[in-house]
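Notes follow once the structure below has been shown.
With one protein chain held back, the other chains of the complex are shown just where they sit.
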Amino acid sequence: MSLDTVKQAGETPEQSQPWAELGLKPDEYAQFHEILGRRPTSSELAMYSVMWSEHCSYKSSKVHLKQFGEKVTDEMRKPLLVGIGENAGVVDIGQGYAVTFKVESHNHPSYVEPYQGAATGVGGIVRDILSMGARPVAVMDPLRFGPADAADTQRVLPGVVAGIGGYGNCLGLPNIGGEVVFDPTYAGNPLVNALCVGVMRHEQIHLAKATGAGNQVILYGAKTGGDGIGGVSVLASETFEDAGPAKRPSVQVGDPFMEKLLIECTLEIFAEGIVSGIQDLGGAGLSCATSELASAGDGGMHVWLDRVPLRDSSLSPEEILMSESQERMMAVVEPAHVERFLEICAKWDVDATVIGEVTDTGRLRIEWHGELIVDVPPGTVAHEGPTYHRPFARPAWQDALQADVAEVLPRPQTGDELRATVLRLAASSNLCDKSWVTDQYDRYVQGNTVLAQPEDAGIVRVDDETGLGIAVSTDCNGRFAKLDPYAGAQLALAESYRNVAVTGARPLAVTDCLNFGSPEDPAVMWQFAEATTALADGCQRLGLPITGGNVSLYNQTGEQAILPTPVVGVLGVLDDVARRTPQGFREAGQQIYLLGTTREELSGSEWAHVVHSHLGGRPPAVDLDVERQLADILVNASRDGLIDAAHDLSDGGLAQALVESSLRYGVGCRVWLPDDLDPFVALFSESAGRAVVVVPRSEEVRFTDMCAARRFPHQRIGVVDGAAIDVQELFSLPLDELRTAWSATLPALFGP
Amino acid sequence: MRVGVVTFPGSLDDQDARRAIQVAGGEPVALWHGDHDLKAVDAVVLPGGFSYGDYLRAGAIARFSPVMTEVIAAAEGGLPVLGICNGFQVLCESHLLPGALVRNDHRKFVCRDQGLRIERTDTAWTSGYTAAQEVTIVLKNGEGGYVADELTLDRLEGEGRVVARYLDVNPNGSLRDIAGISNERGNVVGLMPHPEHAVEALTGSGTDGLPFFTSVLTEVVGG
Amino acid sequence: MARVVVDVMLKPEILDPQGKAVHGALDRIGLPGVVDVRQGKRFEIEIEGEVDDARIAEVAESLLSNPVIEDYTVRVDD
Partner (left out) sequence: MARVVVDVMLKPEILDPQGKAVHGALDRIGLPGVVDVRQGKRFEIEIEGEVDDARIAEVAESLLSNPVIEDYTVRVDD
């Protein structure tokens, strides 16, 4: 096809264009004419179509997401150095350090090509963090799969795990936590979310903006190929009709080695202070980077697109603009620093090319071999995409679902039955030992990992001298969110918050990855609206800013949407990581306390899921004020050295918490359950706002005084001891037997 | 006492190795793969990581870097050289040590706290251990299975050149549970586990790895 | 006894980081004139009895390669 220039677009207003094939609506296409005063060129059409897509423009979600920026208090603003809206938000953690973290999804590509899909998911989020000026210091991977024994899970899970490990390990980023959850709704639609956290000094914060007319725009990293532009090939074909099956792949292959060089090279460039703006290339590639940089700066940029180094010389300009080739970055550099910039890139063997210049024209102009092919106001591409007010409605089935409670299901009664239930749950796919997965991840590289899986939160040291460190956890129980999306989202927030607090870290900020079904389904849209409102309200309650996140919609197979899965990541700070509280029982004779109130809350529980394949009722009540008090106790107790171990109660309740704390170092416990509760409820209820802590005898009085002073429910339920979990008068479960059951599950399914 | 740590493109544990040398009381010196200069160091560590992405074979491309020419010559002259994980792979590819490291028998990357027995304590890097000492040190690799032909294995055993052996679990299918070996002279040691991740109680698997770095300090100062 | 050889290569338009690394190494150690390097996998399968070509192609396509990113060729040497 001949080159479609701006001039030609002006002269051929009637030419038909494949806007519908690109997923655009008639009014959107009409809007381009209004913005430009003519029809768009094919390159402009390419840029708009990708930037106005759901993935890039958040068109279905932004009316709901805007609450995250509105429901904020001064308390929440205080630690914020950079707010939501940049590549990732940045928070102050003290001592001159700042931290940025964010979680993103790579769900669909990981289904199509598990290894590469997951690998490039890690690569993308790492570049996001890097582009804020931070050194990436750790990754995490919240994962969801179909049933563990389903044939397709055998294909997807090993590939995803190998891909996350293959990429993250090769980058030298410790993997400090994540999730592995199985549920039938994720069959055909696995969730692969990836989180990265990075650290910098305050003065190193960099932003994505192109300012200063005359400054040079440098594209560096991998060469551009035909990756991830499937649908857009239609633009480059002779006629739209004969496009046939897209010849360009929609899946990308990652090169972690290139990314490692890109990280080191970029950090060296930051250290010399020679970039004025920087942006990673992710979804929508150059279209996104050029339009976002330009619109955030003085508003103008001129790009010579034919200078872009290509891996495949047959690419058309439209394709180059859309390519999602991995491991690329774009920097804005003052002319005086360009030489040094290129020198550093050469040292690291990273290709770098000046492809453009900042201008004061207010226009993004792109040239191809001397012909103007794009001439647009950059903001219209980057930010002025459509906003949909999708209809949403509480589905008719919600009432019936909530009425079908699990509390009436038959329960184990005798000691033997309870014992068998503990064992069965511990060996179930959601609660079993995850080391088949996590042993494939390097958790030690960089030498700063203080806690990692299977601890409640991962902790990395930030400063060797002072011991300053950060803790991160991610959580979500999608079954709770299905039963009540508002409560479920807050339960995810509460659990993640609690997981950070049990390690002794003070929670500071929140990121989220909202994985939902199709926004065109009013029921799904209602779940989404409820969940976002819940998170905004919840964060306000807890006093934590949401610093960034990601939305992934259309996660469904046919009519079947996934469980609504708002994954929440919470970041916390420890002034001295030496004070961290680990999870495991270690020293015989220490006292075990249960903090919080246990209610009869079994709907949506792991017990109902495993034993009865049941999902119905209402999720546990969530009280964020209680969570705040609990966190306060856990953080203070850690700082004052009152507790030696702590573990939050969530999936599987008290029983599973005791299992995990006992198996950690192979030291068991003797436990007496409260008289006023059905032992089954005491063991398996999943009431929120609870944790077990281990108190040395010498600190018992101070600890109980502290809880009493705050009127927080606390009771001594046992003592660390022996090589079994011994529940007085009911059963005794030797740790060897327990460990065998707990650790055999994944190897039996996925190989040794 | 200056100990050089080479950074290849894709090295990852170079900073950790430098930290370990510091914790041991030595002075870490950064060496660059493209240099023809060992900066007059008294010993060299080839750190872990994925040099050149470990594409092709682990260590295969790094072996051709300019700095390796210097390291090979110096090692042949008796300079203490420790190759950790990827560094071990580079030493084998450079023929400073016999045998090769192949894909783990279970085909997965593995990261675990590994039990080891230190079998040889008269090398530059292990003199700080007692004979047959049992230790726990972080292990993490994807291509860590040590292989060599029977003749070579017998010779290594016969000459007492097996430096460390896996205990309890053989994590990667290494023949004869070999975790590390040395050259005849004992100045060049290759090791799959990562002693640099076992020098501080707070991070890593404890402090069992520290003697690797203190050994070489006394070795060089003493000798 | 037949030997079936299946070669699996990344599609030409897909990035091949391994091939790229080898290309770089060849340039550095001095093999002149190299324009491109691709690295793929080679499977040698020994089969006893009848070889069912259609079934082999199926297996090559579904198990030995992922058609989203890879191409394969099958050769049977009897």
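Should a chain be cited, it is by its letter among A, B and C, assigned in written order, with residues numbered from 1 in that chain.
Here is the rule we go by: a contact is a pair of C-beta atoms (placed from the backbone, for glycine too) under 8 Å apart; a residue touches a chain by one contact, two chains touch by 3 or more.
Worth saying up front: this structure is predicted, and the values here are computed from it rather than measured.
Taking every chain of the complex into account, the chain not shown here touches B, C. Of the candidate positions B:99, B:180 or B:209, contact with the unshown chain belongs to B:99.
In the complete complex, the hidden chain is touched by one of B:56, B:72, B:167 or B:202, namely B:56. What chain C contributes to its contact with the hidden chain is residues 1, 7, 9, 19, 22, 25-26, 29, 31-51, 55-56, 59, 62-64. Counting the whole complex, the residues of chain B in touch with the unshown chain are 56-57, 60-61, 64, 92-93, 98-100, 102-107, 145, 147-149, 173.
Here is the rule we use: only the chains that are shown with their structure count from here on.
In whole angstrom, the spacing between the mean C-alpha positions of chain A and chain C is 35.
Chain centres here are Cα means. That of chain B falls 34 Å from that of chain C. In chain B, the residues that touch at least two other chains are 52-53, 55.
Residues of chain A in contact with at least two other chains: 255-258, 349.
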